[in-house]
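All protein chains but one are shown in place.
The chains carry the letters A and B, assigned in the order they are written, with residues numbered from 1 in each.
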Amino acid sequence: MSALDILLVILRIAFGAFVPLSFVAVLVWMERRGAAFFQDRAGPNRANVLGFRAGGLIQNAADGIKLAFKEDIVPGHVKHKFYFILAPMLVFITALLCFAVIPFADVLVLGDKHYIMQAVPMDIGILWFLAVVGFGVYGIILAGWSSHNKYGMLGGLRAAAQVISYEIPMGLALVSLLAVYGTVNLTEMAQFQGKLLFGFIPMWGVVLQPLGVIIFIVAAFAETNRTPFDLAEGESEIVAGFHVEYSAMKFALFFMGEYVAMFVSSALIVTLYFGSFQIPWLNTETLVANARPLVILIMIGLPVIGYFFGAWIKKNNRSHYYRENDPRKKETAVYISLLWSLVAVTEIVLLAYLVFAHGGVADRILVALLQIGTFLFKTFLMCFVYVWVRWTLPRFRYDQLQKIGWEKLLPLALLNIFITSAIIVSFG
Amino acid sequence: MSIKVRTVERKGRTFLEQLYLVEIAKGMTVTLGHFFRNLLDNSRLYVRHYPEVQPEISARWRGRHRLTKHEDGSVKCVACFMCQTNCPSNCIMIEAGERLDGRSEKMPTRFDIDLLECIYCGYCVEACPMDAIRMDTGIFSVTSYSRESMVLGLEDLLETPGAFDEAEYKKGGG
Partner (left out) sequence: MLTTYLFFGLALLAVLGALGLIIFKHPMNGAMSFVVTLISLAGLYALLSAKLIFAIQLIVYAGAIMSLIVFIIMFLNIQEKDLPLDPNRWFYVAGGIIVVGPIAGLLINISRTLPATEVTVFDDGFGSVKEVGQLLFTQWLLPFEIVSILLLVALVGAVVLAGKRGVN
């Protein structure tokens, strides 16, 4: 193993571990501000450090500090303390482990070496996801059971029954997808989606499997216990469900686990159905071949985006009431100067690339970075869909939930397998 | 008299509605419209920036209590105990003493209102024959760090001025 190998291993594992974690902060922020905007409210916008509120992101830090310093209570009536403590860890770790097999860029070719851009280069891909997701249920069951509380028990039962029954349509939706892609390896699936259908439509899973994508997304919503399938928490009837007895960091682990799971399932939906890291019409080879014009395009595009973003900040980051020399105006000035310096630095780096380093390895790395950016952007959008759905739809009743799972999604998924395999056998 | 029967058409039975997805998409466009409206210009939010921007309170609002005074500055209250008797949450505590200025026989020497007990029903104001107790201070946010400071004495009650002018208050039925 050369130094480069080790560096890339460290980079990949760091990416696999820290990106979901930092996305937790982004997602919590997106959930709260998004919820507020969907409901014509403002959301958390007061917490600040030296007057800088970063659009409400500082609120997350405040919440985190609060949770870390709260008293960590294990209620006296809890008999199986080991399981009580194990449960939140299981939920969190399984959610995090799922991300290990999701590729965030195409295979990186440096010289004659190939690096698979996954945290753990495993070729069973989607099977690993299914295996690990199954363990998340233990966390919920153990939490509900060891809490020794009626609400906790009911929440645990609901969550477990729901996750177990929605795993089936999810798995069946995957079967037809696997038949299309002909592989279980997620990197190969992503590469497959770089091709074009009839020469002009990107061959994304959503085009090839329109029914499968609906089934999979619905099942994924149910798997992550998000609205409209969040009966496990159902605060109106069972308070908070399986985490009703938890406090402080143990609760925080559940909370973060939920958001990591949301991020991972968004990443998976993107990988399976929305072209993963592929930029439509530009597959890896095209990107590498046309790196220079692309960079010039980006260099032109960045200031334009920066201009509009700055204008948006200026318009919205001010006090909406009379205030003697508004401190938020100063804050805005700092943000805008930060934005422009960021743009300037990026421009300089890209210029340096154009002048000194284009061609060969630099092109490959640039393309990999672009693909990581694309992947994260798509995942971010999918997470937004999660938030969007949560603040639009009411909760299903429990019998409706099971009915949809077993009576609608399951037959539909089976039908989808028949149709898909018939088409593959007759045309492919 | 015959009962009027109106048959209401049942909604949600067509195939498209049973499919959920179309209706969900419709609902989601509505919420997305709100999201972008607020994201692009957050001055359109239907919110009041509360601690800085205070709400406008009408004269009929039942806020924190106060005791009114005559023009010469003496207490209007005659310690008749009407308000204390009427109070459903027993938060008023009056001790009467002799009145020496000739307006009446009694006056309160102690008039405590425990704001932690008070439910702001306004019965004391209605019961008062002298218009001596009013809830027109316009103070709606009563907070404190200790229980003791939530009990208002005679002095505190007399100190606070009314937030509205007399005509406005009278118009409110007080």
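Basically, a contact is a pair of C-beta atoms (placed from the backbone, for glycine too) under 8 Å apart; a residue touches a chain by one contact, two chains touch by 3 or more.
Everything numeric here is computed off the predicted structure, so don't read it as measured data.
Under the touch definition stated at the start, the shown chains contacted by the missing one in the entire complex are A. The omitted chain makes contact with just one of the residues A:23, A:37, A:115 or A:128: A:128. Residue in contact with the omitted chain (choice from A:27, A:67, A:102 or A:153): A:153. Of the candidate positions A:8, A:28, A:137 or A:177, contact with the hidden chain is made by A:137.
Only one residue in the set A:108, A:184 or A:206 touches the chain that does not appear here, and it is A:184. The chain not shown here touches chain A at positions 79-80, 83, 122-124, 127-128, 130-135, 137-138, 141-142, 144-145, 153, 156-157, 160-161, 164, 167, 184.
Definition applied: only the chains that are shown with their structure count from here on.
A straight line joining the Cα centres of chain A and chain B is 46 Å long.
Interface of chain A with chain B (complex): residues 34, 36-42, 214, 312, 315-316, 319-321, 323, 388-389, 391-393.
On chain B, the positions that touch chain A within their shared complex are 21, 24, 27-28, 30-32, 34-35, 38-47, 49, 52-53.
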